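Structure first, commentary second.
One protein chain is absent from this view; the other protein chains keep their places.
Our next item is subunit A:
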Amino acid sequence: MKKVGFIVNPIAGMGGKVALKGTDGENIVEKAKELGAEQESPQKAEMALESLKTELKEADQIKLITFPHLMGEELLKKSGLNYQVIGSIEKNNTTAEDTKRAARLMKEEHKVDLLLFAGGDGTARDVYDALELEVPALGIPAGVKIHSAVYATTPQNAGIIAARFIKGQISATEEAEVMDIDEKEFRKGRVTAKLYGYLKVPVERRLRQNLKSGSADSEERAAEAIAAGIIEVMEKDCLYLVGPGTTTRPIMQKLNLDYSLLGVDAVANKELIGLDLREADILQLLKKYSKAKIIVTAIGGQGYIFGRGNQQFSEKVLNKVGKKNIIVAATRNKLSALNGPLLIDTPDPSLNKELAGYYKVVIGHQDFMMQKAE
């Protein structure tokens, strides 16, 4: 019998309708409640459970492992699904720590085959802290902010994917980005998104956010072809600043170099010059090298190439390197899934304008796609 972890962050999504842009931090939850916010996350998690049950047909194929009260127990009690409650929480209050603790227990003691969680970016971060890449996980979209690529397109689809994964109809998984933005900044109108890491997520052709077709395997191969193409034309004595992401990672792997998946690394003459660089480090290197190129990919499935998840490429860095030295890499599937232009969102509007326009995006070995950036 397969085991599925089930965690609901009941306060996720409360800020949305009262325009609070997220509920990370206890004061905000109080404020949301004062403004009349209702819990929406449990409703969405319930929709996911319903479709899970329908898709499974025989509900006894699985056992759901959950946390008490609103973190899952109450929904499962109504669902008719087979479940077990573990751990303990304060009845009317849940925190990020509870999510992390639940995920960790489910991974270590109950060895779940899949963790299904309802929430937003903050919840995905908590789950990531506990799981990393060890256990497959899938998000039920219920939060205000969803910048992470670990969520299904709808709660119903989350249930369908989970069921298909359990039944073995989907076997492949892939690494999907866990992103979060700084809510304090966000409330002031500034989006500063950070790439926190990757969760292992079941690959379903069309039911997960921003992924329309292709398998995990073909995505990996496409990223390898991109890397081969970029390495082949690397120029002598040119500094290459390799941005974060699974698309750029094979460049470092093929060069047999260490890399920081979430940070910016520097390469010159196929040697590692710097790992996980800060803006100041990059500016230092730019003084040293007369030629420099930036290699970036769109992060988080929304198409941002600058300004989200790679702020190390600051305005100063970008001004110094210049548009013609920017290499954008993305697999054909990811690019097609954007349904819109690539996005640039640095704090400097005139720089954004300067960097806008068409890019010859590397999509494979000697293979390019003209893509507009705005």
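In this section, contacts are C-beta pairs under 8 Å (C-beta built on N, C-alpha and C of every residue); 3 or more make two chains touch, one makes a residue touch a chain; residues count from 1.
Throughout what follows, contacts and distances are computed from a predicted model.
*Asks:* Considering only the chain that is not displayed, what protein name does its UniProt record carry among "Aminomethyl-transferring glycine dehydrogenase subunit GcvPB", "Molybdopterin-dependent oxidoreductase", "Cytochrome d ubiquinol oxidase subunit II" or "Simple sugar transport system ATP-binding protein"?
*Replies:* From the listed options "Aminomethyl-transferring glycine dehydrogenase subunit GcvPB", "Molybdopterin-dependent oxidoreductase", "Cytochrome d ubiquinol oxidase subunit II" or "Simple sugar transport system ATP-binding protein", the omitted chain resolves to "Aminomethyl-transferring glycine dehydrogenase subunit GcvPB".
*Asks:* Pick out which of A:Val85, A:Leu105 or A:Ala172 touches the chain that's been left out of the picture.
*Replies:* Considering the complete complex, A:Ala172 is the one touching the chain left out.
*Asks:* With respect to the chain omitted from the figure, which of A:Thr94, A:Ser314 or A:Gln371 is a touching residue?
*Replies:* Checking each option in A:Thr94, A:Ser314 or A:Gln371, the one touching the absent chain turns out to be A:Gln371.
*Asks:* Against the chain that's been left off, what residues of subunit A make contact? List them.
*Replies:* 51, 156, 160, 164, 168-172, 203-206, 212-218, 332-333, 336-337, 357-358, 360, 363, 366-372
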